[in-house]
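Only one protein chain is missing from this complex, and each of the others stays in its spot.
All chains are identified by letter, namely A, B and C, in their written order; residue positions are counted from 1 within each chain.
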Amino acid sequence: MPVSVLHGAGDVRLEERPVPAPGAGEVLVEVAAVGVCGSDVHYYREGRIGDYVVEAPLVLGHEASGAVVALGAGVDAGRLGQRVALEPGVPDGTCAQCRAGRYNLCPAVRFFATPPVDGAFARYVVLLADFAHPVPDSLSDEEAALVEPLAVGVWANQRAGVQPGDRVLVTGAGPVGLLAMQVALTRGASSVTVSDVSPQRLAAATRLGATRVVDSREAPDLAAVVEADVLLECSGAQQAVSAGITALAPAGRVVLVGMAGSATGELPVQLIQTRELTLTGTFRYAGSYPAAIALAASGRVDLASLVTGRYSLADAEQALTAAVRDPATIKPVVVPGL
Amino acid sequence: MPVSVLHGAGDVRLEERPVPAPGAGEVLVEVAAVGVCGSDVHYYREGRIGDYVVEAPLVLGHEASGAVVALGAGVDAGRLGQRVALEPGVPDGTCAQCRAGRYNLCPAVRFFATPPVDGAFARYVVLLADFAHPVPDSLSDEEAALVEPLAVGVWANQRAGVQPGDRVLVTGAGPVGLLAMQVALTRGASSVTVSDVSPQRLAAATRLGATRVVDSREAPDLAAVVEADVLLECSGAQQAVSAGITALAPAGRVVLVGMAGSATGELPVQLIQTRELTLTGTFRYAGSYPAAIALAASGRVDLASLVTGRYSLADAEQALTAAVRDPATIKPVVVPGL
Amino acid sequence: MPVSVLHGAGDVRLEERPVPAPGAGEVLVEVAAVGVCGSDVHYYREGRIGDYVVEAPLVLGHEASGAVVALGAGVDAGRLGQRVALEPGVPDGTCAQCRAGRYNLCPAVRFFATPPVDGAFARYVVLLADFAHPVPDSLSDEEAALVEPLAVGVWANQRAGVQPGDRVLVTGAGPVGLLAMQVALTRGASSVTVSDVSPQRLAAATRLGATRVVDSREAPDLAAVVEADVLLECSGAQQAVSAGITALAPAGRVVLVGMAGSATGELPVQLIQTRELTLTGTFRYAGSYPAAIALAASGRVDLASLVTGRYSLADAEQALTAAVRDPATIKPVVVPGL
Partner (left out) sequence: MPVSVLHGAGDVRLEERPVPAPGAGEVLVEVAAVGVCGSDVHYYREGRIGDYVVEAPLVLGHEASGAVVALGAGVDAGRLGQRVALEPGVPDGTCAQCRAGRYNLCPAVRFFATPPVDGAFARYVVLLADFAHPVPDSLSDEEAALVEPLAVGVWANQRAGVQPGDRVLVTGAGPVGLLAMQVALTRGASSVTVSDVSPQRLAAATRLGATRVVDSREAPDLAAVVEADVLLECSGAQQAVSAGITALAPAGRVVLVGMAGSATGELPVQLIQTRELTLTGTFRYAGSYPAAIALAASGRVDLASLVTGRYSLADAEQALTAAVRDPATIKPVVVPGL
């Protein structure tokens, strides 16, 4: 089968590999669509993300959908043929973190496209059956692939405990910010303000339902223009973190979703104390796929309009460089069947 | 000013009383609209609800809106003229329940239309300013009045912790059920099934967004037709409680909203144990007005279509008997200015 | 190896079986001590518990400790020789309940001494290594075995959210009640009242730190003698459930730990509503072993004094009938090495 393989920074090759065989409890999935994530782009450019280094050839792609075409031992026969969204991280299921329901923190998790585990830029992949989530026909293949970043937004909102009446501030209007924002609305947020430095991204936020957008180049002091109960920080930018926290009302909640660019950051600790703010971060998600699928399938979250380009496996490198070539890029998708 | 006064079961009279004067921290509100609640009807018919007995003349009505027309000492001048939804229960603010944020359980609470506290079937009422919640112009007077039963639905959903992906079952499609159902959708419920014995009420549920309705006379065994994560029990009927609980998945949550008809009820306790269900009840609401106003003002909850009749103060008795005369009655509203 | 096998109601036989071999990820444990649980006694007497029927020979015993004597593939070599408390239920680790951290509700869980899964009345057992919890030398073998019922008490307290200042009522002073009571104290409960019908059990409660004991034959109306914030119902008796709930203050919490004798029970539903009580049940426990081990190892929970008799495998039937012969029996223990 054809596979797109990263051999090092800037070195992506189309290769042939044997179709993998599903083991016990696993399914073989014919891949239908794979979204390109910022982490894929980062591996492509740098050959690493922090301590994760591409030391052997690596298949990228972890936002994937497809159809079940073969079953491993013990898998229910009814699963054959099902269209599925692939949850790309499979934990060991028995460690202390897993037993506590925090399987995203399992130290033995095997996650697509994270060295040394291959991802989904391939014609076929195998996955534990319980992590291949059935999707209804109301979701297209591309939308089913984007359930993965939507799950990030679902988890961020869950950890923030967004509920009706909350005023939500989302800093950063990339794909995750645009999804976190939509999820906040599905949870009853009374207002969702989105800040970014890109007019194109802010326009997308407005189109997707933001009650207000703020160009943070013009209004860097967010506290001067908005008061919020929840900050969903999706930019990873230090100044957005600080400005966003300062805009929170007493008892406000902060979730750091966008990966910080450096190990440490300057936070307004006295405000955290005097206003009793609560701050946490998210690492992927746990148990978020069913809710993400339900929200997308019912039309309450728009995934389709995030797709800004489709590429064959042979053109995977084009997908990885799309954002550089076109600033209006939101989410390129690799379609192995093209 | 004209006031509609209940003197005993079946004895409502229009009377003149002096306009009350707002005390320190209070506002005088010209009443614009007052919804009729089942409890008003019950006092009218029976002269009592359980231990609460109408021993002295009582003004009914606790679902009210209006405009601030005078201020007591210490109230911000900016409040004059504001359109407001009236939260009808004022707690003492300092007892142990209040200090714990459970002011709805304050033993000293003074609640409209609950003996011996008069309600809002009157031209004017006074209320502590902090409990007269400003509403935007996108809410009509009648909608502002119905913020009260909506707050019941908001609180029920909050205590159930409804969130995206939850499958919700609402038993009972009276006004509170129809509102609880809508709130569940605003919190991201993936499905909301509504059961009732009245085809007219089920039709209303369908119109307001229920993903499925069940006529419980035809399908008394709810577990046979639906599986849910959350039960919002809004009928108070013993068989609905039992049937609804039996339909819950493991770790399901139950909120008893509809007042039970008798002190005790037969519950499936072994299921509560083996499925680790969690069950609670609601008594009014605490802190639910801001969210209720936000949901209604943004159009996510439809209040206007619940109104099935308008009555002057002089015709308050007609409002109290509307449901008997017309089974399609959902929410009669008294409009003192008519 | 010798094994004590239940062939049907009242029919326990000592037999020889081959020593089992640990599979991948599993350990072989030489059993040191096994507590006798009420469920063991029930299987012995009736040959069934509800829908669980002893249709094939069954080894009883699920409260076990021992030492790791052999390792399956992939298990860390350092585990050899460790003294361990055995968590007797192993879930599949990947289903929806497991992924949510509720592995006790896993429909595929394999639990010791629950048909058709054999228990620990044997010289050796195999168990997934992650469920064989290391214990410090400050815990004896018998205490390590009793970590299992202690985990039941830990979980009940966790679900009740017992915290400093709570007034706790424990109904039922059997082994689980005596442990739940002690755990409540370790969480800072300001008072723990224990009710039972047995003076001997109440004496044990007093010895173990209860701040007050109530003979419920003399004071069946618990609300008349105590007000509590939390009810840990450990008797399974219908009247204790009702009386206990009635004794709760507003916002009180109820956990039904003792298995109810019948499918349904009469509960004070109006009180649940007007006081906004929260009620749930427990089914075994999830993630409770580490805390249970820590509490027992530090001496904050007394397990040793619960042991009222020691029996060899050959005398397992004596252990199962001890409570009938001696009403002072709390916890008989089978010691396979005797």
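Going forward, a residue touches a chain if its C-beta (ideal position, glycine included) is under 8 Å from a C-beta of that chain, and two chains touch if they have at least 3 such contacts.
These numbers come from a predicted model, not from an experiment.
Engineer: Pick from B:Asp11, B:Glu55, B:Asp76 or B:Asp130: which residue touches the chain that isn't shown?
Structural biologist: B:Asp130
Engineer: Hey, which of A:Leu105, A:Val197 or A:Ala223 is the one touching the hidden chain?
Structural biologist: Only one of A:Leu105, A:Val197 or A:Ala223 touches the chain omitted from view, namely A:Leu105.
Engineer: Tell me which of C:Thr114, C:Ser140, C:Gln158 or C:Thr278 is the one touching the absent chain.
Structural biologist: Only one listed residue reaches the unshown chain, and that is C:Gln158.
Engineer: Which of these, A:Arg110, A:Arg123 or A:Arg275, touches the one chain of the complex that we don't see?
Structural biologist: A:Arg275
Engineer: Could you pull out which residues of chain B are in touch with the chain that's been left out?
Structural biologist: Those residues of chain B that touch the unshown chain are 25, 92-96, 98-103, 128, 130-131, 286-287, 290.
Engineer: For chain A, enumerate the residues touching the unshown chain of the complex.
Structural biologist: Within chain A, the residues touching the omitted chain are 97, 100, 102, 104-105, 159, 241-242, 250-251, 256, 259-260, 262-283.
Engineer: Touching the absent chain: which residues on chain C qualify?
Structural biologist: Residues 154, 157-158, 163-165, 183, 186-188, 190-191, 290-292, 294-295, 298, 300 of chain C touch the chain that is not shown.
Criterion: only the chains that are shown with their structure count from here on.
Engineer: Once you find the CA centre of chain A and the CA centre of chain C, what distance in Å lies between them?
Structural biologist: Here chain A and chain C have centroids separated by 42 Å.
Engineer: Approximately how many whole Å separate the CA-defined centres of chain B and chain C?
Structural biologist: Here the centre of chain C sits 43 Å away from the centre of chain B.
Engineer: Of all residues in chain B, which are in touch with two or more distinct other chains?
Structural biologist: Residues: none.
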